[in-house]
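Below is one structure, written out as structure tokens; comments come after it.
What follows is chain A.
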Amino acid sequence: MLSIRNLSIDYQLPGAALSVLRDVSLDFPIGQVTAMIGESGSGKTTLTGAILGLLASNARVRGGQLLWKEENLLGQSPERLRKFRWREASVVFQAAQGAWNPTLTIGQQMLDTCVDHGFPQHQAKREELLRKVRLSPERVIQSYPHQLSGGMRQRALIALSLMLDPELLILDEPTTALDLITQSYIFDILAEIHQEGLTMILVTHDLAAVARLADRVAVLYAGTVVEVGTAQQIFEQPQHPYTQVLVRSCPDVHGGDVVRGAEGLPPDLRQRPPGCIFASRCPEVMEKCRTEVPALVNDVACWRRPV
Partner candidate 1 sequence: MPPAYHGNPWAPGGVGVARSYVFEGMFDYIPEGQRLIPRLGERFEESKDGRTLTVHLHPQVRWHDGAPFTAADVEATFQIGFLAGIEIWHYLDHIEVVDDLTVVFHWKLLSPTNRLLALTEPIVSPAHLNEENMKFLRARSRVRRDLKAEGVRRELLFAERPAMPIGTGPFRMRKVNASDMVLEKFPEYYRADQVHLSGVRIARWGKNEVIWSYLYAGQLDAISPACPFDVAQEILRRNPTLSVRKPSDMNEMGLVINCRRAPLDKLEFRQAIAYGLDRDSIRKLACAPGDTSGGYSLGLVPSQAKEWLGEEFSAQLTHYDFNPERAKQLLQGQIPGRELEIMAPAGFTDLALLAEAAASQLTKLGVPSSVRLVQGELNAQLLQQGQFDIAAVFGAQMGPTVHPATSEGRFFSPDAVLQTAAGLPRNRRAEDWVTELRLSRDPQRARWLVQQLARAQNESVSFIPCFEKRLMVFVQDRPRVEGWPAADSPLWSAAPLGVERLYCDLIVQGLIRPAP
Partner candidate 2 sequence: MRKRIALSLVTVWVALTFTFLLVRQMPGDVLHNLAIQILNTQGVTYQQAREMAKLQICYDPDEPIMSQYVHYLSNLAHGELGRSTTYRIPVVTILKSALPWTVFITFMAAGFSFVVGTTLGLWTAWRRGGWLEPALTLYATLTQAIPDFLLGVMLLLVFGVRLQWLPLRGAYGADTDPGLNFAFVASLLQHAILPVMAFSIPAIGSWALTAKASATSVLGEDYLLVARAKGLKPWRILRDYLGRNAMLPLISSLATSLGALLGGSMLIETLFGFPGLGYFLAQSIGTRDYPLMQGLFLLSTLAIVTGNLLAEILSRRLDPRSK
């Protein structure tokens, strides 16, 4: 469905170029939920922005391709990208409060995207979607965003994202700003949607969400993919040292051993260190790691792991 080939993106800051994504290659098979996990600042949001062609004005694409059904989305005309957005791929953003236009009702904001894509304004679909996310259409359609609670706004966002039956749904930290009960509520909804065969990308640093929903998981660290695998693999036998640290640092509900985060700080992305990006913080670091960049070989990019 969607595959990313050696994508590199920098942000042009006054006097320095921040290389946010370096040589990222990922495939998102049809019908599967692929999760992207990693610390904040690992380039997850930049990636979703790149997919939708919504990069900030000072982002520079250094190289690579973004293949959507064999069509390279990078460099497409703004009009083509505009048609692509929401009809073929849509997004559920994280900030619940700011995501809705305060001066328009929820109903209006759901219809205007249909109009601009040449779809008929079918109210029936709108009601059906709202019911799917367990919201009562009569109350929600007429009300303004500030009249709904955080959870309701988030669910309405999900309904909004499905208005044009997109083939790909990107979820950018859907549950972060919500309490646990609402979170699990939203997980059920997403799971239900997933059952209907919709391909989804879940961008989060909340491992519980990944465990609950994801089929495949890609671990990102400072702009590079360090490990890819099924949810099962990642949780049970994390290969890459960073993944191990990541999984271990998540408090186990059943009271596992004491939580230890990774030592040190994420590297300065202005001057990328040679060799493996995780070298400066890797417990099993060796000489080779500091000189050569490990390639992604059968889903792991680490010299320690046997070929």
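Basis for inclusion: all candidates are chains of the complex that A comes from, given by their letters.
FYI, a residue touches a chain if its C-beta (ideal position, glycine included) is under 8 Å from a C-beta of that chain, and two chains touch if they have at least 3 such contacts; residues count from 1.
No experiment lies behind these values; they were computed from the predicted model shown.
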Chain A: touching candidate in this complex (1 or 2): 2
Candidate 2-facing residues of chain A, complex: 52, 54, 57, 82-87, 90-91, 93, 95, 98-104, 112-113, 116-117, 144, 146, 160
